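With one protein chain withheld, the remaining protein chains of the complex are depicted in position.
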Amino acid sequence: MDTKETEILGEIKSKFKVDGRIRRKQRMWISTDKNKLMEVCNWLKDRGFIHLSAISVTDWLDEGMYELTYHLWSYDDNILVTVKTKIDRDNPAINSVEPIWAENAQIHERELHELFGVKFKDNSDLSPLFLEDQEDMHPFRKDFDWREHVREKYYNKENERETVYYD
Amino acid sequence: MINEMEPAPKGTDYDLYFGPAHPGSGNFGVKLKIDGEIVVSARADPGYLHRGFEKLMEYRTPIQNAVLSDRLCVLEPLNWNLVHAEAVDELMDIDVPERAKYIRVIMAELSRIQSHIIWYGVFSMGTGFDTGFKMAFGFRDYILDLFELITGGRVYPAGYICPGGVRRDFPNGARDKILKVLDKMNEMIILEELENPTLDARAKGVGVLKVKDAIRLGATGPVLRGSGMKTDVRKDEPYEIYDKLDFEVPVRKDGDAYARYWIGIEEMKQSIKIVKQALKELPKGEVIDSAWKKPKLTVKMPEDEVYVRNEVARGEAAVYMVSAGGSEPYRCKIRGPDFLHMIPVLEYLLKGVQIADVPAIYWSLNICPADMDR
Partner (left out) sequence: MVKRSEKAKTMRKLIKAIWIFSWFNSCGFCELVPLVGSRWDMERFGMIIVGTPRHADVLFIAGYQTLKSIKRAKIIYEQMAEPKVVIALGSCTMTGGMYWDSYNTIKRLEDYLPVTLYIPGCPPRPEAVFEACGKIFEHVKELK
């Protein structure tokens, strides 16, 4: 039986070289290469996916890669498509999707630049959003252990009532 | 005579910080550039409440996260509890019993009514109708007493909606009390609907947002429905038992502050209808999956990823959870509706308005700064 999801997946596979799977109804996951990202996103926007729900970064420390995910929703077909790409962890840089989804994409990328350190080319404003005077800290990376940081900075080793935090 | 006089000379321009310690602003600051009486541009200044929720969740197991997820937005804790529990249910393939699904929907809709009452109260305070503020917070306490009877806490239910179902069943007499409280809510709506000339003058035609701009800026929920688009996550991709219930989605085409306020009142009426239907059809049975009855300290989550969307009182909320085979989630991204409403939408709407209209626009967007900073 040909549902809407298999129809759209067939069209994408015939136009671009991507890996795709359908997990359950109304959910589709596509992986692509970072150089082809802008073409796939432009095609999806013209096909009806006008709402960008979220952009997220997952930090795979063992592989040394950042994985970017773009979650797109279509109001006409009621389907969610997730586009995933991988970029290098030590020097993360990728093209911004602000030309496609305007201010919605710009504010998500500004937050990710501050928390993970990803540089988005062509983004109009990458100034800090939540933190003040703490540039270059990038707190959400996996190699920054919060419990060690809090123990060093805030708790006191001399105080005997606080030794329980150092077990 | 006054019409033949020259207009007043142009004032100098200055900067104004509509800041966090202002009685009319909440915990959020907006930097305004003003020329005379007209706002030229606005820039949002978030970050007063940033705790780093997404990484805090990576250090805790799913049962501990269920308690932490109430505090994502302090004004509607049970709705956020539900999003997180649904994400873990789908990731670990848990079968939730029927009675638990009905109870989850009843608690989520009561929390939505309570959140819209707060919206009405602070919107009245922002436009100068002080009686509305005191009345709203008086009526809201009926629902908080109900929460205390069923879950144990007035504001934070301590993880009542957890992965696998709900923590405990309704006590005796809860059903009659819920019906009495719903009658009181009907009284409140009748008082709210009396035509108030102050509100008409201050809210009609102010802060207009058209549909194309709303979608481009990322608005969802009542803000998008107030501009004319008929969409609701409960109808587009029904979760829990919303496909078996009969309710409507109110829409208005004007896009101004009065349209959003009107939608808030209509949604309260629909929520009362949903709770009455769900109470009538409540089946008997277990309230939690048998494997999750005793809280386990270590669970093993399979390697997978999910994206779950829900409709909270302020718009569309989503959780993206990735698991790499351990007992804690590897990455948990939270998408809140207020992140988009408070930064792009507010900066767009505040361009070119008079200073006196700023509170009316600000409070009509139904903001919650805790949800934006996370």
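So that you can tell them apart, the chains are marked A and B in the order they are listed, and the count of residues begins at 1 in each.
Everything that follows uses one rule, which is that contacts are C-beta pairs under 8 Å (C-beta built on N, C-alpha and C of every residue); 3 or more make two chains touch, one makes a residue touch a chain.
Predicted model only: the values in this text are computed from it and were never measured.
Asks: Among A:D90, A:E132 or A:E160, which residue is in touch with the absent chain?
Replies: A:E132
Asks: Looking at the whole complex, which of B:N27, B:Q277 or B:S327 touches the chain that is not displayed?
Replies: Candidates B:N27, B:Q277 or B:S327; residue touching the omitted chain: B:N27.
Asks: Tell me which stretches of subunit B touch the chain missing from the display.
Replies: 20-23, 26-27, 47-52, 56, 59, 68, 71, 74-75, 133-138, 140-141, 154-156, 370
Asks: Contacts of subunit A with the missing chain: which residues?
Replies: Subunit A touches the chain not shown through residues 131-132, 139, 146-147, 149-150, 154-155.
One rule holds for everything that comes next: only the chains that are shown with their structure count from here on.
Asks: Quick one: report the Å distance separating subunit A from subunit B, using the average Cα coordinate of each chain.
Replies: Centre-to-centre distance between subunit A and subunit B: 24 Å.
Asks: Quick one: which bits of subunit A touch subunit B in the complex? Just the residue numbers, please.
Replies: The contact residues of subunit A facing subunit B are 26-27, 50-54, 56, 58-59, 69, 71, 75, 78, 80, 82, 101-104, 106-107, 111, 129-132, 139-140, 146-147.
Asks: Residues of subunit B touching subunit A in their complex?
Replies: Residue positions touching the partner: 46-47, 50, 52, 54-55, 59, 215-218, 229, 231, 236-237, 307, 309, 316, 318, 320, 322, 330-331, 333, 335, 339-340, 343-344, 348, 373.
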